[in-house]
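Before any comments, here is the structure.
All protein chains but one are shown at their positions in the complex.
Residue numbering begins at 1 within each chain, and the chains themselves are lettered A, B, C and D in the order written.
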Amino acid sequence: MKQIAKTELDTLFAAITAEQKLYIPADDSAGQAQFTLWRPGLALSGRLNTARSAKDLFFPQVENLVGFRMHAGAIERVETREEPEDFVIFGVRACDCRSFSILDRVFLSEPVDTFYQMRRAHATVVTLACTRPEETCFCAAMGVDAADPAGDVTCWLEDGTLLWRANTEKGEALTEKLPMLRPCPADAADAQQARTRALMQKLPLAKLDLSAFGAGKTRALFDRPEWASLSEACLGCGTCTFVCPTCQCYDVEEFRDGSSVRRFRCWDSCMYSDFTKMSAGQPRPTQRERFRQRFLHKLVYFPENNDGVFGCVGCGRCLAKCPIHMNIVKVIKTLGVTHA
Amino acid sequence: MKQDPLIPEIGVVTDIRTDTPDVKTFRVVGLDGKKPFTHIPGQCAMLSVPGVGEALFSITSSPTQTEYLEFSIKKCGCVTDWLHAMEPGRQITIRGPYGNGFPVDTDFAGKDLLFIAGGIGLAPLHSVINYCRHYRSRYGAIDIVYGSRSMEDLVDYPEILNEWSREDGIRVHLTIDREQPEWDGHVGFVPNYVRELAPDTARTVVMCGPPVMIKFTLAALMDLGFDRTSIYTTMELRMKCALGKCGRCNIGTKYVCKDGPVFRFDQLDELPDEY
Amino acid sequence: MQGVKEKAIELLRSKSVDRVVGWKAGEFFYDLTPAVFTSVPEVEQSFVWSVFCAANLSKYLIAESRRGGKVAAFLKPCDTYSFVQLVKEHRILRENVHVVGVQCAGMCDMETIRSHGLSAVTSVAEQDGALRVETLYGARTLDRKDALGEKCRTCKSKKLAVYDELLGEQGCDEDNGRFLEVARIEAMTPEERFAFWRGELSRCIRCNACRNVCPACSCETCVFDNPDSGLRNKAAADAFEENLFHIIRAFHVASRCTDCGECTRVCPQHIPLHLLNRKFIKDINGLYGPYQAGADFDTKPPLMDFTLHDPEPSQAAVRGGGV
Amino acid sequence: MQRIGVFVCWCGTNIAATVDVQAVSDALAKEPGVVLSANYQYMCSQTGQDLIETAIREHALTGVVICSCSPRMHEQTFRKTVARAGLNPYLLEIANIREQCSWIHKDRAQATEKAIILGRAAIAKVQLNTPLQAGQSPVTKRALVIGGGIAGIQTALDIAEAGFAVDIVEKQPTIGGKMTQLDKTFPTLDCAACILTPKMVDCAQNEKIRIFSYSEVEAVSGFVGSFRVTIRKKARYVREDVCTGCGLCTEKCPQKKVPNAFNLGLDTRRAIYIPFAQAVPKVAVIDADYCSMLKNGKCGVCAKVCAAGAIDYTQKDELVECEYGAIVAATGYNPIDLSGYDEFAYSRSPDVVSSLEFERLMNAAGPTGGTLLRPSDKTHPKTIVFVQCVGSRCSAEGKGKTYCSKICCMYTAKHAMLCREKYPDTDVYVFYIDVRTPGKNFDEFYRRAVEEYGVHYIKGMVGKVSPEGGKLKVQASDLLDGRQLHIDADMVVLAAAIEPDKSARPLATMLTASMDTNDFFTEAHPKLRPVESPTAGVFLSGCCQGPKDIPETVAQASAAASKVIGLLSKDSIVCNPCVAQPDELMCNGCSSCEKVCPYGAITYLDKEFRGPNRTTLLRRVAQVNPAVCQGCGACTVACPSGAMDLKGFSNRQIMAEVDAICR
Partner (left out) sequence: MQVNSEWKPTIVAFCCNWCSYAGADLSGTNRLSYPANVRIIRIPCSCRLNPMFILRAFQRGADGVILCGCHPGDCRYTTGNYYARRRMTLLFSMLDYLGIERARTRVEWVSAAEGAKFAATMNDFVQTVTALGENRRLEDLRCKA
């Protein structure tokens, strides 16, 4: 365990930036935290978490896959991929850090998505333990310990001091390059962790019961009549999907300018009405089916295919951001009540 | 770095055959003139015309064809319109193979087979049938029931007539929906024809065709006493990645592009009704 | 306002309507969801009328008014303009809707409350015109106006454009300086304006919340979803793509937008989208005379109308901008 | 995939001199979809067209791009060419590389580059062209002539002569127009009434002609072949079918002090009147502004004296709706209002008169019975000053018209000549800027005025006319001699500019016909289509199109008639297939398109659609009447969902052009 005074954070960030790119949560012009490329003077946000999730750094909203140049009948493939520089992402909360392992299960399973893989390989994740959770947090219910996040390095901010613990080789390597970090007792974070854990238990959603969900529950949940009322106000926008740290549906589209074509990948949302639309028909014709797909995917399908792991980390972004305040917690609570 | 699975190779369309008024068969090789990849019958590939779009097609040619891949494609939508207007020699992009394919070397081995196809549904079965013909000794009797709207809409008619029908141990049963002057074969819908033929329930059935045909043929097979565990079909849903990642083609926990497109009916019964 | 829930119960109990569109209680005190109630017990159990009923229910009536039977909807003054505009565009079938107008003192917005540095809010209570905000980490008192959403801080009118019955008093037009921010931007240099909008719009994640919540954006198929429009794109791509989306969207709703403010309220990225719509409204008022979309059932929207002596486009910035 | 053929025209050297046509056809050959790219000296020649035809057949082309002159020039030619080869004529696009490229650019490299880009845009567009079928719409075999002056009369007579029914709408109680007020006509000096009134009678007697006198066009809808016109027949309080035109009422009417408009207010008439003796129809009309029966309910003399019982004080305006295949505007002209010309004392002295007033003063049927008398004191004027170009040929900033009114030089010469002939003791001065006499026997006529009749023609402007002691003191300058002139005149005659009738502007709006800034109707082409308006089915006759003298008016009137006859002789006409078309699946039924459609071509229909999960939805969707739609595209922009598109100029086509140009 190492430490550095909070007042020296700039020195720490400058030292990291000297080696590689550094992203930290900083407030944007609308006062929300966003992962932002650090530059001298950029302050660490005081907010609990970023408005957009940390997945953006590994699975950006839009990325080029490949280009084509067309020559009278012939096609020339143009490489558009650029190898990213190494980067450090600082201040990732426990929930978002957990989301990386969920995304890994999708993108790093065969066939491996090399774009994602490449970014993951270049990144060092420095997490930051929570101390003041929001009422919307329910990471504990998803098995996340907000007081002890994973990542290559774990940090705690406590009384003007940043505690730093390298967890992996990558973390160690980064730590070695940061001489300003000074050793401190291994139990320096214990008190804070205990406080946070106690606090987590007091949160309104701490006792969220997930027993009705998980692998094998498709039949029990698929035809529940509550889907209709749950989804009736849904606008079919992509807000929940796009702020979600684990949503990873994407679309492959093309941009053409006559002689050349760029094929790119962009985020897509299963909540969109055209997501599964084909010329032959639409397997999910109304918002009810689309809504059901999103939540069953997180709560049943994903766990079934991934050793029981839920596709949700309890970050609470969708609770805060949904225009009509419909969210996974309401779904869990509504469907969690089994019929008599 | 390894080539990303989303990035296709360039292929050349070396031959285009017109099968029916709206079906053409495209022969595709790589830029090196060789077959782009090897596959299992029932697997698919993503073909695209850059600037127009990418779509998944089942591979029609048998794995035993070592020179090239073939795709029988019905005209319905942007990509297929473009392909249909194409001339031989033009390039497209190709990636694959995708999907699980038929269990030709396991579950099918040693079995009597019944193929049931309607219209363009013959395309994925074509590969299996020719594979079975190539390794004829590994399989028992083969019956093929194939129907379409009219005589003109029968895909691969010459091949069926001149090769399949003439082979020992293969019986071909053709039917068309409505009477036609030049047609002296069976007239009627596939499900009814299957009932008439009343095949042996010990057979392994491979079925592909339009949803209505599947629905009623399945009912016919059930009535005849077939077991759902011995009936296979292949599915099609909207796909973008074909890698089981983009999130479109799942039915419950199964991804059609990765876990399918070939399913047994007992497997489909396990899935929620969303297709 | 007392009596909203009671009115819902009364309407259902007397069978004067088959359904009621209102707000349903959520997990917390603030996360209300628009909902359709069909029975008295449902209403008793979960119908809520509070200072967090900001959602504009008009758009739901497009579908609800076509579902057969009669539907009652609780509409705040601002919502009634959207309602009238949608009736005018033949989207809502007026005869199937019983409009209960509800006077409103402005709705609180949780994102606004959070923006005061308050987190883990557990309750908000009105106390002598101020708001007592309890959080896990202590309590604070906010001025009511500091908790209002943008659309309520700059409320254009407390006058309901339509109602079949009214709870509370009919109000009148208000001037809460809704164009001040537009004027402030107009007064900037072009470089500053460009920088301002790049800063705002580059945060767009193309989640379509603004579009999907907008009562004016009720197209069967949006041009941005239609492959044949040549504009289809769901990606928030480099620079201009999101500008294009927002400019076209603002133009498509220009002279039909009632300034209900929902776009800004729902934007997860806090982009002040209303400033685009208000620019059009300000220009229209300045160039073609005052016009409030949805204020009545017959006036032609200014973009579907003209006079022989309209100002020329070259004069637009001077006259419309009013710098 | 399309199979597009590109044909680059040299247009001799018109294009080839500045554009490297070979380079253009080579470059365009590489564009996607292009299977053939050729160039030739004259694409519009027979050989050129054959080349295109053969290529379409041999290469099974699905689209054709011709890089040549403006589509306004040869689009129709090439559409026919393409159609002859069996291809839909709308699968053709023309890249304008002459008017908009080779003729304006000198740099060969630049012009060539631009030609390639324009060709590329046309290729991009033609990729998306769809075959269009021009619809047919029937032709109502009846014409409407608006205005019953000599122009309208001649047009109507010619149309009727060809065997088609024709209606004349005249806002005055009689047809005849301005020509009825003229005395003699130049250059032959024959009597206007003598040559006009037989034609008026012909109109009345021709069974193919219906005259709506004292009527105005109230509304016009529809389009070429089937216009629907609402005509307001103003109440004349006299039953037209009963009145015998005996004129007894006009003698007995006690209200005598009504200014006589026919004589331009130089004398008076009764409240019930027949404009003049030869009026057609010869039916009395009550001037409601002066009739005390209509105003106060007291009098009723006319009803008492009318033996036929034709008087009907309760008559109301009547609206008649008729269908027409073609409409001719013949709304004529008026002299401008001279009250603004204070320097000539027009408002201050009754002896300063306009030329038309002078006509009346000279006319045997006029207020003075044909004797020239000063309006002020009824004496013979001894010195008369004619001032030309009053309000004509003014600077754009001034109060007058910028154009030449064309007829003033000749009628002034006529007036001067007639004065000298009748009253040889008068001194006649004519002040002119230029004397314009281009017409058959015109200059001879003018020279006779100067040489034989001794009229004093003075090049110069009259600066001021001041009434002083019964005389009109005229200050003028003689530009040739460079001296100031002071003339004590007894009478001053102002050759007032003429302007289109005030009814023309609202009529143009109803007809959707365009006008120039002076409110003259615009012709479809100033040289080649001078009697057609750009709006199909609307034709122009007489001074509503520009100042004309009588022979020119009659010539144009007959020309317009022949165009109308050409149109009416068809049973149906081919419609423009480039019309708006809604995509019902996307239509919101919001009525935005309907609000901006100038033709009322859009209606709505509640239609059933398939919804999700086997449900049925009733939706309001727009319908476009392709026969009514003219293809402006206003609706396509008003439509928020993009459901409305324009065939031939679709959103995707235009965007493809934009993309190709910006690439």
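Some observations on this one:
Rule of thumb we're sticking to: a residue touches a chain if its C-beta (ideal position, glycine included) is under 8 Å from a C-beta of that chain, and two chains touch if they have at least 3 such contacts.
Values in this document were obtained by computation on a predicted structure and should not be read as measured data.
Contacts to the hidden chain, counted on chain C, fall at residues 182, 185-186, 188, 190-198, 223, 230-231, 237-241, 243-244, 247-248, 250-251, 254, 276, 279-280, 283-284, 287-288, 302-308, 310-317, 320-321.
The missing chain lies against chain D, touching residues 70-73, 96, 98-101, 103-107, 110-111, 113-114, 117-118, 121, 509, 512, 514-517, 522, 526, 534-535, 578, 596, 598-599, 630-634, 636-638, 646, 649, 651, 654-655, 657-659, 661-663.
The working rule: only the chains that are shown with their structure count from here on.
Set against one another, A-D and A-B show the most C-beta pairs in contact at A-B. On a Cα centroid basis, the chain most remote from chain A in this structure is D.
Under the contact definition stated at the top, not a single residue of chain B touches 2 or more other chains. Within chain C, contacts with two or more other chains are made by no residue at all.
Interface residues of chain D, counted against chain C in their complex, comprise 583, 585-592, 595-596, 604, 617-620, 638, 640-643, 651-652, 655-656. For chain A in complex with chain D, the touching residues are 70-72, 257-259, 282, 285-286.
Against chain A, in their complex, chain B makes its touches with residues 1-8, 10, 50-51, 53-54, 76-77, 89-93, 236-238, 240-241, 243, 245-253, 271-272, 274-275.
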